[in-house]
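Have a look at the structure below before the remarks.
Excluded from the complex is one protein chain; the other protein chains are retained at their positions.
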């Protein structure tokens, strides 16, 4: 339920209203104002629109039928802008996050970061705690990787994104990154979500590879409910019966999400397809479908990459993709640089 | 296996070669020539490249590892052009097929056809034999619908596409349509495929809603093997666990198919999403991903449509989509009108 | 809607009722009587229970909420018994259909049929028109296979089951088989369903490998609606992301179907798993879950089988499975021989 308040609301009436809500035991939040002040009631059990209408100071009531409340478009029609350093995600400008799957060394990270920054990436990505299917696969550089990320960020002035995989790393990851990534396998790791929400950084929430859109938005709701409104959604492919591509990129989710949630939506065509040559066309398609940006894996030497080399773009391919985005952006009412 | 033949091949050596192949009992086809004359060996059991290399007149042998042979890109690197009337599908020009889900009346068909033709559709679609999940749903106008299609085609000079659902209708459908459509539920109705192949018309083969890309190309292979090379593939969404959209449009299939097969690939965003407002962004995305065209449902009165009204574009939306395609086409090296 | 009629209904009132239904334009069927005479209204659009209640001769009205009507349990609470020769499917006795995937020769068919009959199979299965993913795979013996089936049936007195794949074969298949099988790929080949319904033989309807239970029952509804009430449902695995088994056998469908439909349900563990060693445990599990029978592939020489050899039981394994069924049947209130 969304309560729209009188335009001439006095502080007294507002206090009275809030007291009433607390007395009723209803969970509520003050929402980003539109033309009017608004309060969102989060309890799913509250259905009585007429009773809400009669609360002091309320002029209009809007029912939110979705199981997620704070994440619903109705709660914030203007759309959320997420800020990391100078970068704004969710605005008119398309934002590209690029870098290697995993940070492998200082040199590797710096050289890739330089290249992608030159060609148009606004943020640098690089995993240091890698959730790997097999215990025998490269698990990331850990602490050492965090230091490298910090160095990249300082040397190039580019904000960085890296993944958090355990509450035990939270403080250290939070200190070194501009955006905290929650990976696909952890989308429903609710304890990790709560912990990520409290780091005071924007959270990039990847879709679980078998999560419905509703479940995804409910995971975002955990973040919002814990008080962190700076959430970016990242579609990265879902698991289907098709095995020609690593996952099936669900691009239809993009325009659907733009209707039902106010959170920015970006697309990761690298993990979705797992095939280098599909990354460019699917990156283009993502923007054509209305995405706010891309997350793309780039490596200067994909053949030697310690993880996911098959899907990394060569730097020249990345540049070519950026050119395509420059051309497509105006068609969908966006700008690129 | 593809056998490339000597550039100065004499008719005698060629006869000798073909005789040898027949003696070996190998299924083969003469392929569309590239720089050189080529013969394709279709038997999966033939693996001995060296033995092929020693056949008379052969200069080079190329193994085709996919289970489909005639449909593989290697068999026809230049790509297939499908022709229906004056329309060419698979060339530089993007082609749009539009019309109602089902033909409902002479007036409905004619008025929609006029609108979509004006706004840029190259072909008109309209189902007359409708495969419906429930026996209680509208099953199409049948014979009467075929007559209406014939009239639309004659009145407006627009080629038409309609679906064939049984060998028993084949002659009548073949006589009234420019392209024979095989629907998703019939993609592995192999007896129908054989029958469609023999009608002397191009075949638009929709992907089965739970078919892998390999299975889809093997169904195309049935058509090619029966002697019909004029085949268009149409991605229309696959069934996944996600229920927010009717199907999950597998757009990654588009650039993948462009690499592994020579057949044109179009996309149907209407059936894929089942939601009117997603058709425009996903239509744009399909072209950005490299599709050769779209198949889109349009209705002048979607609320009253006898089937699939929820996903039909209003004529004005269709016009707006066509504008977007005009803008996107050059980005991907294509033209629209 | 189900209308229960007065116990002392006069022929005059009944005529009046039927006339009224026709006047209303409602599709209806007289249902198998329970304690009372009953009439089923098939139109989904008829929702007004009160209006139905006021029709002449009606004492009680039962709404059927499922999209399938004739197939719903409510229409025939006692359950349907399907009869093929002396065999009854859907009764207390568990019924096993066994034989090779494809009829390959007179000798092969006869020798396998003899073995499975001895060990407890009530019906013999063998494909002669084989729907194969690839045009290069063995397509079945066709006509010649039908003659072999006819011979097996006459020589051993065992009823046979074979698949129909096209309306063009319908008369010949109908003449040679005791049960007409509709394969998984044809579950939504509605023209074939209509044609199969009219052959005057029971129909074994396999679940489409990506069909929901509702869609499956709607396909059964096509058969019932065309006047053929002798329908057996066969669960044979669905397509999922798991590739360790050929399909994922959906055994939960069995107890669910027993609740929502009156049609007998059997299970095919051979196609479902695609792995010989899983057929016995899954055959046992199917009966434990409440299935009315099994369809199992058996071959005297699986290594040489022209199709699906990997999943065929050796005759000794088949005998061992039959022993297990004898032991499990009483636990679920059934008998085996």
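In this document, chain identifiers A, B and C correspond to the written order of the chains, with residue numbering beginning at 1 in each.
In the analysis below, a residue touches a chain if its C-beta (ideal position, glycine included) is under 8 Å from a C-beta of that chain, and two chains touch if they have at least 3 such contacts.
No experiment lies behind these values; they were computed from the predicted model shown.
Trainee: Based on the whole complex, identify which of C:109, C:205, C:272 or C:296 touches the chain you can't see.
Mentor: C:272
Trainee: Of the residues C:58, C:249 or C:312, which one touches the chain left out of the display?
Mentor: In the full complex, the listed residue that touches the missing chain is C:249.
Trainee: Touch as defined at the start, partner being the missing chain; which of B:132, B:153, B:206 or B:239 qualifies?
Mentor: With B:132, B:153, B:206 or B:239 as choices, the missing chain is touched by B:239.
Trainee: Consider the whole complex, including the chain that is not shown, and state which of C:128, C:213, C:232 or C:266 touches that chain.
Mentor: C:213
Trainee: Contacts of subunit A with the missing chain: which residues?
Mentor: 27, 42-44, 67-69, 131-136, 165-168, 185-186, 188-192, 209-210, 215, 218, 221-222, 225, 239
Trainee: With the missing chain put back, which residues of subunit B would touch it? List them for me.
Mentor: For subunit B, the residues touching the absent chain are 210, 239-241, 243.
Trainee: Which residues does subunit C use to touch the chain missing from this display?
Mentor: With respect to the unshown chain, the touching residues of subunit C are 210, 212-214, 238, 240-245, 248-256, 259, 272-273, 275, 277-278, 281-282, 284-290, 324, 327-328, 330-332.
Simple rule for what comes next: only the chains that are shown with their structure count from here on.
Trainee: What pair of chains is linked by the most C-beta contacts?
Mentor: Greatest number of C-beta pairs in contact occurs for A-B.
Trainee: How big is the gap, in whole Å, between where the Cα atoms of subunit B centre and where those of subunit C centre?
Mentor: So the centre of subunit B lies 34 Å away from the centre of subunit C.
Trainee: Which integer distance in Å separates the CA centroid of subunit A from that of subunit C?
Mentor: Result: the chain centres lie 49 Å from each other.
Trainee: What are the residues of subunit B that contact at least two other chains?
Mentor: Residue numbers touching two or more other chains: 210.
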